[in-house]
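Note that this complex is displayed minus one protein chain, with the remaining chains in position.
For clarity, chains are labelled A, B and C in written order, and residue numbers in each chain start from 1.
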Amino acid sequence: MGSSLGENLRLTIFGQSHSPAIGMTMEGFPPGFRVDQDALGRFLARRAPGNHAWATPRKEADEPEFLSGLVGDVTCGAPMTAVIRNTNTRSQDYDGLREVPRPGHADYPAAVKYHGYQDVAGGGHFSGRLTAPLCVAGGICLQYLEARGITVRAHIASIGGIQDEGDPFRSVAEKPFPTLSDERGAEMQALIAQARQEEDSLGGIIECVAVGLPAGLGDPMFGGMENRLAQAIFGIPAVKGVEFGDGFSAAETRGSENNDAYRMNHGTLRTETNHAGGILGGITTGMPLRLRAAVKPTPSIGKSQRSVNLRTGEETTLRVAGRHDPCIVPRAVPVVEAAVAFVLVDAMLGRKRETEDA
Amino acid sequence: MGSSLGENLRLTIFGQSHSPAIGMTMEGFPPGFRVDQDALGRFLARRAPGNHAWATPRKEADEPEFLSGLVGDVTCGAPMTAVIRNTNTRSQDYDGLREVPRPGHADYPAAVKYHGYQDVAGGGHFSGRLTAPLCVAGGICLQYLEARGITVRAHIASIGGIQDEGDPFRSVAEKPFPTLSDERGAEMQALIAQARQEEDSLGGIIECVAVGLPAGLGDPMFGGMENRLAQAIFGIPAVKGVEFGDGFSAAETRGSENNDAYRMNHGTLRTETNHAGGILGGITTGMPLRLRAAVKPTPSIGKSQRSVNLRTGEETTLRVAGRHDPCIVPRAVPVVEAAVAFVLVDAMLGRKRETEDA
Amino acid sequence: MGSSLGENLRLTIFGQSHSPAIGMTMEGFPPGFRVDQDALGRFLARRAPGNHAWATPRKEADEPEFLSGLVGDVTCGAPMTAVIRNTNTRSQDYDGLREVPRPGHADYPAAVKYHGYQDVAGGGHFSGRLTAPLCVAGGICLQYLEARGITVRAHIASIGGIQDEGDPFRSVAEKPFPTLSDERGAEMQALIAQARQEEDSLGGIIECVAVGLPAGLGDPMFGGMENRLAQAIFGIPAVKGVEFGDGFSAAETRGSENNDAYRMNHGTLRTETNHAGGILGGITTGMPLRLRAAVKPTPSIGKSQRSVNLRTGEETTLRVAGRHDPCIVPRAVPVVEAAVAFVLVDAMLGRKRETEDA
Partner (left out) sequence: MGSSLGENLRLTIFGQSHSPAIGMTMEGFPPGFRVDQDALGRFLARRAPGNHAWATPRKEADEPEFLSGLVGDVTCGAPMTAVIRNTNTRSQDYDGLREVPRPGHADYPAAVKYHGYQDVAGGGHFSGRLTAPLCVAGGICLQYLEARGITVRAHIASIGGIQDEGDPFRSVAEKPFPTLSDERGAEMQALIAQARQEEDSLGGIIECVAVGLPAGLGDPMFGGMENRLAQAIFGIPAVKGVEFGDGFSAAETRGSENNDAYRMNHGTLRTETNHAGGILGGITTGMPLRLRAAVKPTPSIGKSQRSVNLRTGEETTLRVAGRHDPCIVPRAVPVVEAAVAFVLVDAMLGRKRETEDA
């Protein structure tokens, strides 16, 4: 049962790409917090397809309706549920998918798992559209964190091999294309336009940092921040790798290079470097949390691909119709922020449990 | 509460490096399975330090005593608990650690989290020694998988930048140094010897494959195989990155390259390539599962490092005494197999729940 | 985080009495099951207030809208979410409750727990109205059980001391007042009418049986059927006691009386008596499951009661306005069936996990 996440804050996501609605329930959020609906709307707009060349032409407003958990806009302690209606569905685009699975999609394993009863339209529950309710939950968590001086910021680290440049602590939230460097962003957009032209797609890497965290968040072993963040981030469709701090690069260094020496900075313990990405033994150190997520190229491409008809067993070819993003990386940037923010609030609530008794 | 893992099979790990014992409880394992204690002992020996140049001189037999869950050597359905006594402890080596945290270790965040009451000796509950009970659980799971024709095999993919070469489906279980290529293994060992000489340490990458899996394992979103495997593998100390299939490399490719086309092979659906590492939408495809884990260099090094006395706030230097591995990657290879095997059995038991009703 | 229930089948209930909607998400339900929406509607109507003298004049249709989890009316394996709009809300009835808690209600402890931010209107998340989504989930589970030859039947065992009489395995689903004996039912209704007249309320006991269960459902210790059923049934507002089989009466007997002797009946193991209520060691025996739940009198009464103004600390009196049931026992009968059905399906799915390997 994978559609839930979190230990102290519990998120459940429901809906299919073409069901009447998608949505989320979040239980355990502290009462008395005023949700800034305008800010939430702006955050959700960053994930929405917009009118961008790199995004699907399926346009939906992604306006959440809160069914419960709020009195006015203030959390009341009861489970918070928000739904987003699916209005712009063209299920006929997917008619053939029950028989011929799209390469790189969940179509085939889902057919096995659900014995053929899965909702094929739009990818069903496996659709990237399900990241919208994750952003509703994460968007509220981001507000909660900001009110406590904690900032979570993601940007595109690379697309198709083109690297972004700049200070990862700067916000790209206002930019239509979320890179630190506008120049590199323009190069990436040109590459995406070319891939779209060729009915192909591109992947990329997203980097995310969180600043202002206290030390002591997370649990040992399987409940560490890395474990929890990875569990959340691999829930974003197309993510195939997650690393923290120097990650895979750290594997090529020596202990004397990779260890972050401690020093005092105005009465606060800090490390001189941050190869660890702010996490040691699964627990936050108080230094900036830093992670990267690898996103594979969108599997839906117009190019002809070989597949098999599951009913007849015959090999066939397939061209994916429907409306797809040639590169989902730009739209996945706020989703990574949302996933990280959710896990951080979950860990902060767990940390409260550990306050010393009077 | 991070010392537990699994949904259908529930593992709890307990113990500290220098407490009377370490151990594990595993609940939900099917009754009627005969544990091959000799094979389990051989598996545990692969993780044990042995007399190898790359391992800690702390020698312990790691012989588990089963307290429950077995009748004779056959599982009876009750929770299985095994303990390993800690016999070779030299806690005085760690006397200073409460005040001066070792860079790269959990010492400092643990002190914050536990308000100074954490067990500092040997790293306490954060010690790599806690991977021994994980190997007890995983070793039994490996036997369960083997009886069902499923093979899990890990090897060192690289150490200090030196890459292993060869067929990852070959077993290295009999080798003292678990590389596919003995030549590359010799080069790695030389590099480790040199690092030890310099009182330094090395990291590396471990690759793991699992063959023979059915399609349909795993759950959507946060319960996918990638999410669960990552949650387990980040529980192994020093792991800083996990990727599946082509992982971070996939981020640089195009959809037409990265998608794995379907074909029929003697009546079975297969993919021509396996960039996905056997997982789509979090669910197994029936192709080999393939993942890589990045291990940072052992933080315990003899070289002088800068740290801070937590009590006085004064900056100081530290040389880590105690007995440590200059490179834990070789010993972590069976631990990765154990973690993967545990997650696979957990998913297979969950999959049983999904059998169609008669 | 108490609004979720179940291990193999996971139910989350959301909504407040006067929020835009109430609803439920159920994950883990087997795919390919056709929900009979008409039968579900009839089941929900049993809980709905109707035009009965014993029920609240707040009339709502309780028509669930399924947002996800179905393709047509067939389950697809994705989380099933259904919502029921709250249309007939008169929040002004509750204006004073934030300051003066109603005796016998959750008002005061909720105010403490949520630091004054709880939704007071209609009892918020603590309202009996939240049993409607439980009935949506349970109603579907009842259909699943019936398709497998398992029948769950509850009836009023007593109200205000008047005992029902008759065969508890007979269905009362078609009756407006769910007693086995119409005569005793008429007496109870007269008693309720009198209590209503006196602006007072009544409690009662509900008995529930389940027939056709296989032996072997449930887990040891804290996962037994009694533990799980009790956890579910105490989730129904106003339940203050739960007993299985002979329950509290068994405490007055001797082992030789209370033990149920085994015998063979046409090749099947049965017990001669069923004092155990079909559960031994927490596991079903294959005999009818039998339980009773004690429901306290509705706390909302028109009679004057003493309370305290939480803001001023002054003692005051209170007459509960709003629209309330003088006795919720009749409407709680299908809710007990729903709770039992949910727990049974949860246990049956868990039991599938335990099938022997081929």
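The rule is simple: a contact is a pair of C-beta atoms (placed from the backbone, for glycine too) under 8 Å apart; a residue touches a chain by one contact, two chains touch by 3 or more.
Note that the structure is predicted; figures quoted are calculated from it, not measured.
Within the complete assembly, A:A78 is the residue of A:I13, A:M26, A:A48 or A:A78 that touches the hidden chain. When the omitted chain is restored, the residue from B:A45, B:C76 or B:A321 that touches it is B:C76.
When the full complex is taken into account, the listed residue touching the unshown chain is C:V295, out of C:L9, C:V71, C:L145 or C:V295. Summarising the interface, chain C meets the missing chain with residues 1-5, 7, 13, 101, 103-106, 108-110, 112-113, 115, 125-126, 130, 158, 160-161, 195, 200-205, 214-216, 218-224, 226-228, 230-232, 234-235, 237, 239-248, 250-264, 267, 269, 271-272, 275-277, 280-286, 294-301, 303, 305-308, 310, 313-315, 351, 354, 356.
Listed by residue number, the positions of chain B touching the unshown chain are 1, 3-4, 8, 10, 12-16, 19-23, 25, 27-28, 31-32, 65-71, 74-81, 83, 110, 113-119, 124-125. Counting the whole complex, the residues of chain A in touch with the unshown chain are 8, 28, 30, 32, 78, 148, 220, 349-350, 352-357.
Heads up, the rule we're going with is that only the chains that are shown with their structure count from here on.
Chain C has its Cα centroid 38 Å from the Cα centroid of chain A. The mean-CA centres of chain B and chain C are about 45 angstrom from one another, to the nearest whole unit. For chain A, the set of residues touching two or more other chains reads 1, 3-4, 13, 110, 113, 115, 125.
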